[in-house]
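Moving on to chain A:
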Amino acid sequence: MIPLSWYLILAAGLFSIGLFGVLARRNAVAILLGVELMLNAVNINLVAFWRYGDVTQMAGQVFAIIVFAVAAAEVAVGLALVISVYRRRNTVVAEELDLLKW
Partner candidate 1 sequence: MTAEQIIFLIVGAATLIAGFLVVTVRNLVHAALWLVATLFGVAIIYTLLNAGFLAVVQVVVYIGAIAILFIFAVMLTRRQAAETGASVNKNWWAGALMSVLTFAALALLLQSWSGFSKTASAVPSGFDAINQLGDALTSSAGYVLPFEVASVLLLAALVGAVYLAFNKK
Partner candidate 2 sequence: MNFWNDPLKVAADWLTGIFVGWGMNDIFAHVLVVFLGIFVLIMILMVIDIFLVWIERKVVARFQDRIGPNRLGPFGLIQPFADIVKLMIKEDTTPDGADKVVYNIAPMLSMMSVLILWAVVPLAPVMIGVDLNAGALFIIAAGSIGTLSIIMAGWSSNNKFSVIGAFRQVAVMVSFEVPMLAVMLIPTIFSGSMGMNSIIQSQNIWFVFISPLAALIFLIAAIAELGRAPFDLAEGESELVAGFNVEYSGMKFGMFYAGELLHAFTFGGFWAILFFGGYRFFGLEQVSPFLAIVIILFKALVGYWVIMWVKYTVMRIRIDQMLAFNWKFLTPVAFVLVMVTALMNVLLRGAGSWLYITGMFLSNVIVAWVSLEIVRSIGKKERERVEGVKVVAEAHH
């Protein structure tokens, strides 16, 4: 059997990779890709805790489903924002979007 620790370490690794993507990438779409990786890492944890805890308690899977919904909503709105910004500023590089920065 696979111990719980393997899943948790995998999820932690994926989360850190996603975090790097969010912090370091310049393109706004690439930043959203990083966010997706982080959400997936969280989901692995949720499902792993469901499996290794009491299987009849569905909280872990329910949370995972809600995370799916939130991820879909986040991507739809996020990419719509990116496209809208691209139309106005003709760029999707996050650091060039500095209108609110003084």
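Criterion: a contact is a pair of C-beta atoms (placed from the backbone, for glycine too) under 8 Å apart; a residue touches a chain by one contact, two chains touch by 3 or more; residues count from 1.
How these were chosen: all candidates are chains of the complex that A comes from, given by their letters.
Being a predicted model, the structure only gives us computed values, none of them experimental.
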item: Touching candidate - 1 or 2 - for chain A as found in this complex; value: 1
item: Partner candidate 1, residues of chain A touching it in the complex; value: 1-10, 12-27, 29-30, 32-34, 36-37, 40, 43-44, 47-48, 50-52, 55-56, 58-59, 61-62, 64-66, 68-77, 79-84, 86-87, 90-95
